[in-house]
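Of the protein chains in this complex, one is absent; all others appear in place.
Letters A and B mark the chains in the order given here, with residues in each chain numbered from 1 onward.
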Amino acid sequence: MALTLEQVRHVATLARLSLTPQEEARYATQLSQVLDAVAELEALDVSQVEPTSHATLASSLLREDVMRPSLPPEAGLANAPAKVGTAFAVPKILE
Amino acid sequence: MPLSDFQTVIGLEVHAQLLTQSKIFCGCSTAFGAEPNHHTCPVCLGMPGVLPVLNERVVEYAVRTGLALGCTVKPTSVWSRKNYFYPDLPKGYQITQYDQPICEWGELVIDTPSGEKTVRVRRIHLEEDAGKSVHDASASAGQSLVDLNRAGVPLMEIVSEPDLRDADEAVEYLKALRDVLVYLGVNDGNLEEGSFRCDANVSVMPKGSTTYGQRCELKNLNSFRFLKQAIEYEAARQVDVLESGGKVDQETRLWDVNKGITRSMRSKEDAHDYRYFPEPDLQPLLVSDALRDSQAKVLPELPRAKRTRFMGEYGLPAYDARILTAERPLADFFEACAAHAPDAKKLSNLFLGEFSRLLKDEGTPLSALRFTPAQMGELLATVEKGTVSANAAKDVLGEMFRTGRAPADIIAEKGLAQVSDVGAVEAVVDDILAKNAGEVEKYKAGKKSVYGFFVGQVMKAMKGKGNPGLVNELLKKKLGD
Partner (left out) sequence: MSSTLTDLSMLELAAKLATREVSSVEATRASLQRIAQVDPKVRAFLRVDEPGALKAAEASDARRHAGSPASALDGVPVGLKDIFLTEGLETTCGSRILEGFVPPYDATVVRLLKEAGLPLVGKLNMDEFAMGSSNESSAYFPTHNPWDLTRTPGGSSGGSAAAVAAREVFGALGTDTGGSIRQPAAFTNTVGLKPTYGRVSRYGVIAFASSLDQPGPMARTVGDTAALFQLIARHDPRDSTSADVATPDCLTGLEDGVRGLKLGVPREYFTAGMDPEVEGTLRASLEEFERMGATLVDVSLPHTKYALATYYLLASSEASSNLARYDGIRYGQRAKDARGLKELYTQTRGQGFGAEVKRRIMLGTYALSAGYYDAYYLRAQKVRTLIREDFTRAFQQVDALVSPTSPVPAFKLGDKVDDPLSMYLMDVYTLPCNLAGLPGLSVPCGFTQAGLPVGLQILGRPFDEARLLRIARAFEREHDFFRRAVPV
């Protein structure tokens, strides 16, 4: 299955990736190849097969509702590229 | 067609914050109002490498709610990731339940002008809240600020079927649902702080039609009043659109409090492709029979059942019963007092009147009351016996409120007891009538208006403590009426 440039751009928008025109072209080709390769799965009849989403089926782990200390904000924000006070700063969000 | 030829159709999606100590997937506090990012840790900041571990109380509360609403509680439900980018969503996805929620198909009965109505609840699912972005901080022009204290706060979403037919029904449903959640102890019902939130899906169709119109989702409805106004505005807007030959677009609209209108939120690009898939970091959620049973055991009597019982058991009017049962602690305290009180209706009057006023004015929570239900009963019994007047009883209650002392002590100390001794009252009446022979003549000659003068004089002489019924009875007898 061949991916169009338009599809590549749509996927890049969904994934929030800016791509150069060269990258768009390259990914269109490479992803098309990968999709051709994975098309072999269509040969299998899986209509009666349950999907596997977890490698092992352990019972769900739960924790008690107990409060634990939070990070000091200095530590939580130490890696922030931009901050104001103890808040992370981003370019203005237009609704 | 005029507006009246259209039928409004409404479904509500309610987000209720669960009353846990810690967040849904980490140990950070859920408390409201902390400084930005003071309730965060690597997990809720979405640091690299972190993993979610589910808070067991969240599951208990969802099961409890599901049972209370008559839902099917699913033995297995599944966590999914809802993928989208937004600065207040630290991982770039929200962990939520999607195609396999924890509870399905319940119902909630509400009152409408035409009688009881059963509203179907389609599903209840669990999810994590996002953080908060502040857009208008003056100190940071051109920037928005992100606070992740709320990120990871546990939410329960309760989705109704589109069974509601006007704004009043929607308000009634929302109130009834809030009462239930607060009764269950799973939510604080606080719309203003956003711990109980509601979105409304609104559409219109010609009356008699069975095909729903295109719906719009309304947001920012943080009070019952706004819910009503927004639905009414939106229904009229959609009818206008249809009447002028247009078609209603499926979109999200924001209630603008100031302008009193709904307006389209600039539709987010690709907002509709959330790429849900099963959350690999969390195993499917298993609800055991034991957990179900433990929650069934702690289910309280729900507001509606309690209201009906109050009307039957205590002979109260619907109005009283509704107010008394709106909150579980008040209802519980009423019942405790009723066990000691001679007359439930008089107790109810006191609850709805002076007691409510005191609670409000003094800002005292019921849990901090200084007097006992037995003392409340004692107070009412003294009124019944005529020991104190209904008016004086209010003062006594106020004093009980502040000091927690026994009513008898307060009455004695303040000298509030009425004089109900016939001989004592009679002596004063005789004395007053004798001192005012001229007025008595006038009265007997037909000037009935001086009667009040006699009452006033007697009461004055008795320093206000004469039993009013007895004073009247004796005055009228002596005056020959």
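Following the convention adopted for this analysis, a contact is a pair of C-beta atoms (placed from the backbone, for glycine too) under 8 Å apart; a residue touches a chain by one contact, two chains touch by 3 or more.
Note that the structure is predicted; figures quoted are calculated from it, not measured.
> Could I get the residues of chain B that touch the absent chain, sorted low to high?
Residues of chain B in contact with the hidden chain: 42, 45-54, 81, 83, 85, 87, 90-93, 144, 146, 272-273, 275-277, 280-283.
> Determine and list the chain A residues touching the chain excluded from the picture.
The missing chain touches chain A at positions 3, 7-8, 11-19, 23, 27, 30-31, 33-35, 37-38, 40-42, 44, 46, 49-56, 58, 60-61, 63, 71, 75-82, 88, 90-94.
Following the convention adopted for this analysis, only the chains that are shown with their structure count from here on.
> So what's the Cα centroid distance for chain A and chain B, whole Å?
41
> Considering only the defined contacts, which chain A positions touch chain B in the complex?
For chain A paired with chain B, touching residues are 10, 13-14, 16, 53-54, 57-71, 73, 76-77, 82, 84-95.
> Which part of chain B faces chain A closely enough to touch in the complex?
It comes out as residues 20-22, 26-29, 35-42, 45, 53-59, 78, 85, 87, 133-135, 137, 139-140, 142-148, 265-266, 269-270, 273, 275, 277-278, 280, 282-286.
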